[in-house]
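Heads up, one of the protein chains got dropped from this complex, but the rest are sitting where they should.
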Amino acid sequence: MAEAIAFYVIAAFILGFAVLVVTTKDTVHSVLFLVLDFLFVAALYVLLSAPFLAVIQILVYAGGIVVLYLFVVMLVNLKRAPEAHEDPHRLTKLGFGLAGAVLIELGAILVSGYMKAPAAASAAPAVLPVSGNTEQVGWLLYTSYLIPFEIASMLLLVAMIGAIVLAKREL
Amino acid sequence: MFDTSELVINMGPQHPSTHGVLRVVLRLDGEKVVDAEVVIGYLHRGIEKLSENRNWTQIILLTDRMDYVAAATSNVGYCETVEKLMQIEVPRRAKYVRTVLCELQRIASHCLWVGTHAMDIGAMTVFLYAFRERELILDLFEEFCGARLTYNSMRIGGLPQDIPPGWDKKVLAFCDIMDGKLDEYETLLTHNRIWLERTKGIGVIKGPEATALGLCGPALRGSGVARDVRKDEPYAAYDEMEFDVPVGMVGDTYDRYLVRMEEFRQSLRIIRQATAGIPEGPIVGKVPRLIKPVAGETYHAIESPKGELGYFIVSDGKSTNPYRFRVRPPSFCNLQALPRLVRGHLIADVVALIGSIDIVLGEVDR
Amino acid sequence: MPITPTHYMLLSAALFIIGVIGVMVRRNIIIIFMSIELILNAVNINLVAFSAQLHNVVGQVFAIFVIAVAAAEAAVGLGIILAFYRNKESVNIDEMNLMRW
Partner (left out) sequence: MIDQFVIPVVKILVVLNATLIGVSYMTLLERKVIAWAQSRLGPMRVGPQGVLQPIADAVKLILKEDITPRKADRWVFTAAPVISMVPALIVYAVIPFGPVVHMFGRDISLYIADVNVGLLYIVSVASVGVYGIILAGYASNSKFPLLASLRASAQLISYEVSVTLTLVSVILMSGTLSMVGIVNAQYNSRLWFGFVQPLAFVIFFIGSLAETNRAPFDLPEAEQELTGGFHTEYSGMRFALFFLAEYANMIVVSSVATTLFFGGWLRPFPNVAALHFLDVLPSWTWFLLKSFVFLYIFIWVRATLPRYRYDQLMRLGWKVLIPLAIVNLVVTGIVKVMLL
């Protein structure tokens, strides 16, 4: 019972802050709402018994990426807000319409899925020698998912170099 | 907010590390100082104009207020200039006491310098240590002339009064204490890696360029030019003292620091020689009751803690007031080198450089 | 009423939609980038929800890869925004209609 209340509270906060991120005028405020949103997503992960991912979410997302956004928002402080002038051929209504359609479609899939009997239990997961969430994630990361792990590190290296080349004034 | 072009920042006149009311307008490209412009005059009291309707003895008071950190040297410099104009012979006893006072004043001024310079770069403790030693010197001055900062410690022709009995013993006792304390400063700063990194290679200026810019005193000697008025044109009893003039090699902030720390030790050496050798005899030469020098002009320079402090006086022979009284303050000349020293460095170095050239705004603005 | 994976899927669908609206409607590039981050988070919630339901940690490993990719994307994206801002003095997406500037 407590878990249900916790889920609904956290879900309400997540969606609430997400709406605020998208709607506020002041960019810094929307960055702050984004941070709060990520913190509540981390709380959701704890609810889903994935503590390692919750901490990584706070460390990488809330502590790293959004700080990057805050830096850029401050460096790119605008004299004239982008939304100041109304752009004639902006199809805002069409945008909302399309988003609504996608929502209805997703809802339909979910609801129909809910009606049918639950899918057959998939193959039992390989039993890992280690217990504990972090250990299991670590174990998988370095055994069966080693290649994607190395590729991810290459990707991060490329991204770092790319960011430096783009952002530096004179190389 | 700040776009990619230059940013102009005002450092001062109300700023914790500009040693008084000095305003430096810095043009920055990000963190690097592109150009600096020094704005002075906030402490201008018109001392030179004031002196034109005061008689020669009253001006001694004004010289105290110029370099208020080293008042004794200013008094001695002024009195010697007038004695040179009127060809008054100063007795040997007065000369020796003048030398002791000048060197004590140099140590006090360098104490204040090392304290504030280290505090600007972050080492807070040295400030407290340095001011503890400066207090001892102020006590000695208070015994001799009754004041702690603006002494009025000289009269044209000699001393206002004789040194109190036992005063020289106290001076010698002070020298022994000071030796130990100097090692404390050295342990805190000289081989401190962070101090080295903050001062080595900052504000490098070679000898010829330093002389061209008019630098003088420890700032000039830090660049390798052995110019010291006490050696080149000895005054008071300096010709009878042996001491050596420390000279830097590279001409950066660290060399100026080492030169001044060595000057501490040389001053102690001079004080010991002078105090031991104070001869007996009169303390004032033949001075007419009413000082009215014959028409003429003269220039006389002495080595103040900041550099070569020169006085140029013109007397028209009719009145008891000087016709013109001009001062060549060392801080003013050292300060004009600041924009050249600061170009290309970072903001934090501007603070270190202001401390390194050791300026006093009272002397700069007069 | 126990919390079934469908609840999590509905939550992540809603978050996904808010992200999509943010991308479609707003004109400020930074807000668009943040909406993309929201979309990536929605995906992560789904991954972790299924990994919890099937008691299989693979979902979380994927979530970590998604976070890594999001970090890389944010870094390069912000680099582009800075370069663009330095040339055009604005972050309005409508003005970003040239492939090279």
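By written order: A, B and C. Residues from 1 in each chain.
Assume a residue touches a chain if its C-beta (ideal position, glycine included) is under 8 Å from a C-beta of that chain, and two chains touch if they have at least 3 such contacts.
Here the structure is a predicted model, which means the values were calculated and not measured.
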{"item": "Contact list for the unshown chain, restricted to visible chains", "value": "A, B"}
{"item": "Given B:W195, B:Y235, B:F264 or B:Y311, the one touching the chain that is not displayed", "value": "B:W195"}
{"item": "Candidates B:R54, B:K84 or B:R132 - the one touching the absent chain", "value": "B:R132"}
{"item": "Positions on subunit A where the hidden chain makes contact", "value": "26, 28-29, 32, 35, 39, 51-52, 54-56, 58-59, 62-64, 67, 70-71, 74, 132-134"}
{"item": "Hidden partner interface residues of subunit B, rising order", "value": "1-2, 7, 9, 15-17, 31, 118-125, 127-129, 132, 188-189, 192, 194-195, 197-198, 346-351"}
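As a convention for this text, only the chains that are shown with their structure count from here on.
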{"item": "Averaged-CA centre spacing for the pair subunit C and subunit A, given as whole angstrom", "value": "5"}
{"item": "Subunit A and subunit B: spacing of chain centres that average the CA atoms, whole Å", "value": "65"}
{"item": "Residue numbers of subunit B (touch at least two other chains)", "value": "4"}
{"item": "Residue numbers of subunit A (touch at least two other chains)", "value": "75, 169"}
{"item": "Touching residues on subunit A, where the partner in the complex is subunit C", "value": "3-4, 7, 11, 14-15, 18-19, 21-22, 27, 30-31, 34, 37-38, 41, 44-45, 48-50, 52-53, 56-57, 60-61, 64-65, 68-69, 72-73, 75-76, 78, 80-83, 87, 90, 92, 95-96, 98-99, 102-103, 106-107, 110, 113-114, 122, 125, 128, 133, 136-137, 140-141, 145, 148, 152, 155-156, 158-160, 162-167, 169"}
{"item": "Subunit A contact footprint on subunit C (complex, rising order)", "value": "1-3, 6-11, 13-22, 24-28, 30-31, 33-35, 37-38, 41, 44-45, 48-49, 51-52, 54-58, 60-61, 63-65, 67-76, 78-83, 85-86, 90-94"}
